[in-house]
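Note that one protein chain is taken out, while the other chains of the complex remain in position.
All chains are identified by letter, namely A and B, in their written order; residue positions are counted from 1 within each chain.
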Amino acid sequence: MKIGAFIPELLRHLFKKPATVDYPFQKLEVPRDFRGSPYLRPELCIVCRACERDCPAEAIEITATNEAEKRFRMVIHNDRCIHCAQCVDSCPTDAMQMDTRFEISDYDRHNLKMEWEYVRAVVKPKSEPKTS
Amino acid sequence: MATVKTLIYLIVYPGLLFLFLYSTFVEWYDRKLYARLQNRMGPTHTGRFGLLQPIADFFKLMAKEDIVPDRADRKMFSVLPAVGLAIVFTAMLLLPVWNYSLDRPSVTSFNGDLIVLLYLLSLPTFIFFLAGWSSTNLFSTIGGARVLTMLFGYEVPLFLAVLSPAVLANSWRLAEIAAFYRQRPALALVNLLGFVIALICVQAKLERTPFDIPHAETEIVGGTFTEYSGKKLAIFRLMMDAEMVVAAGLLATVFLGGFPGGALLGLVNFIVKTLVVVFFLSLIRATTSRIRVDQVVSFAWKYLAPLAILQLLIVILVKGLIS
């Protein structure tokens, strides 16, 4: 037992820079592999629907807009997304990617929706999806 | 001329206006210091260095909805904050800050004002108790009971510790006590033990950690203030800040030689000395964890009271020695 055991530590920090960051004015950098929001590179998508099937939040929706032309529409509902990046793991062609944005809040959940309309790509999968 | 001076004394300095601004400043100082001791920033954005944050908080609370609980004693509940604030602001006028003369007792500086000031500082405690009691909330009631239980612990050591310098100075008048220690600074060292005891007791009186038991948020929510909101809470908070200024001023007068030098130099003296006292109060707040109410009482009677009596004994011996 020691009276005032904390005092030296406290006084030492009195003239030090605070450990906290003045957030909205100063921002910390996120690490390189930070899991932000998913996005699609339509030129690589072969519409295997692995991402749609594995997404735990059912945030990915792929619909065919024109069956004959092989045109597809992909919607990522970022309002439902839980940023787990399972879609990136499931994707056989690297078409799904994560960015590193983290300030993604919005007043309206519909603004968070992201949409791509594209022709199905013809790319050879570099490997089978991890969980076939 | 004398009337104008008295009016200024009451309303501008050190009365209403100064005390309001200065207590918000002291709250800012306390918060900033507490934050920096914890390696945080504290208020930064309202005004320069966040200086206006306490004032912003005050006006924000003023604008908030004011709810009086159904079953509370309505009159008592509403009138208590105003009464408490009035008491604390009155206590401020008794401090020998500017408008007093050493040879001539006046309305605000007379023989025995030390005792009056101490009792005026005791009253807010009862106001807190009554506030908790009249809210009829369970948490408030427990808070109120804790306020009184704590009072039994720290009040006697505080009185003993503050009175012993007065015994040495052979006066019950704050201005004279301060003048006595200004003339013989070495004698102020005799009261060092008393100063430490008084600091701890003032910390308990202001209900700050480790004695924030009556409104320990993790135990009894808001304690005495659980049901208070809006204007009434704002006034209570202002009252506690002002109480801190007055209590710091009292300690600075009795132990640190008061505030000589008329209006301007006296002001500087007042600010520097109270900030020194508040620094120690903040340091205690940052260093300790909250203790239990039974521990407060046993600590006060096992350690503080005997030490305060020891201080009194030392003072009496020293007094015999120098006379």
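Keep in mind that, in the parts below, a contact is a pair of C-beta atoms (placed from the backbone, for glycine too) under 8 Å apart; a residue touches a chain by one contact, two chains touch by 3 or more.
Quick note on the criterion: contacts and distances are computed from a predicted model.
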Hidden subunit of the complex - UniProt protein name among "Amino acid ABC transporter membrane protein 2, PAAT family", "Carbon-monoxide dehydrogenase medium subunit", "Fe-S cluster assembly ATP-binding protein" or "Group 4 [NiFe] hydrogenase large subunit": "Group 4 [NiFe] hydrogenase large subunit"
Residue ranges of subunit A at the interface with the undisplayed chain: 1-3, 5-6, 9-10, 19, 30-31, 33-35, 53-57, 82-86, 89, 98, 130-132
Residues from subunit B at the interface with the omitted partner, ascending: 37-40, 71, 133, 136-139, 141-142, 145, 209-210, 212-213, 216-221, 286-295
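Assume only the chains that are shown with their structure count from here on.
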Where subunit A and subunit B are represented by their mean Cα positions, the distance between them in whole Å: 54
Parts of subunit A lying in touch with subunit B, wherever the complex brings them together: 4, 6-7, 10-11, 13-14, 16, 18-20, 22
Subunit B residues touching subunit A - in the complex, by the definition given at the top: 33, 35-41, 44, 283, 286-287
